[in-house]
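Of the protein chains in this complex, one is absent; all others appear in place.
Our next item is chain A:
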Amino acid sequence: METSLVKGKSQIKGQSQMTYQRQRKWLGAIFSLPALALLFTFLVLPVILAFIYSFMNYNMLNPDGKTFTGLENYKRLFQDEVFFTALKNTLYFTVLVVPLQCSVALLLAILVNKKVKVASLGRVFFFSPVVTSMVVVAILWTFLYNVDNGIINNTLNFLGINSQPFLLSPNQAMNSIIFMSIWQAAGFQMMIFLAGLKEVPDTLYEAAEIDGANAFQKFLHVTLPSIQHVTGFVLIITTIQAFRLFIQPYVMTNGGPSDSTKTLVFMLYENGFQFRDVGYSSAIAVVFFLVVILVSLILKKVLKQ
């Protein structure tokens, strides 16, 4: 008797809860619909379309004339010297920029984390290139790198060193871009590191000091382990940003000289927009997508250990 009563009660309660939950779900779905629709149109759909187009011969100016060509674009891609050069350049840029930029950023963060008045000024100073448009920065640096009149060469000459070709040399162009990219972007990572550093409790440093640790040991055994999560995050976003290198070569070198600064994204743009070869550039996009995912996964695994 009692049990059935309880059961009945709970049944009634359960039922009303279920309809309520169902309603809530339904309402929730409606509310998220606009956001989902936008996400789908601008994020998911393009990825799917790029994948489909990568199997087509598709002239951008003539969308109705597109035809399926199977793996033709991929076959062409893996026989294309420019593609491997672009892949190599992109990897070279990433491998150099990520560790360098992150170390510079960490160094700056420690520097401006000091409890002195100039520190906040330093923060503004190091962060200002980040808020400047990359296009502007790239144009400015093109002037700095000028062979005859650039300030860098003038300084070198003053110090008794010969002028360097910088952007005009296939050997120096990419390194010049790497240098300016670090200068431009390190401020952003600095800010994230700074937030991480603020979280490290002073007590840890005090304890280390009592144990007789010097500044470097404190950095190695207190600071670094304490900001581990921040470091992981910074590494991953820097890597993904580095892979997308485009504006600097587009503005400063146009991918040259001799393709030495041509990156995957540059190649994708060139084929897609300038040559209007949507199929081929979609194939590049798909490969690029896979490379970035693969590298991110590896990075994540390495960082976990």
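Heads up, the rule we're going with is that a contact is a pair of C-beta atoms (placed from the backbone, for glycine too) under 8 Å apart; a residue touches a chain by one contact, two chains touch by 3 or more; residues count from 1.
Everything below uses one rule, namely that contacts and distances are computed from a predicted model.
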Match the chain absent from this complex view to the correct UniProt protein name in "D-alanyl carrier protein", "ATP synthase subunit c", "Putative 3-methyl-2-oxobutanoate dehydrogenase (Ferredoxin)" or "ABC transporter substrate-binding protein".
"ABC transporter substrate-binding protein"
Taking the entire complex into account, which one of A:Pro129, A:Gly187 or A:Gly255 touches the absent chain?
A:Gly255
Contact footprint on chain A, counting only the chain that is left out:
27, 30-31, 33-34, 37-38, 57, 59-63, 76, 146-149, 168-169, 254-259, 270, 273-277
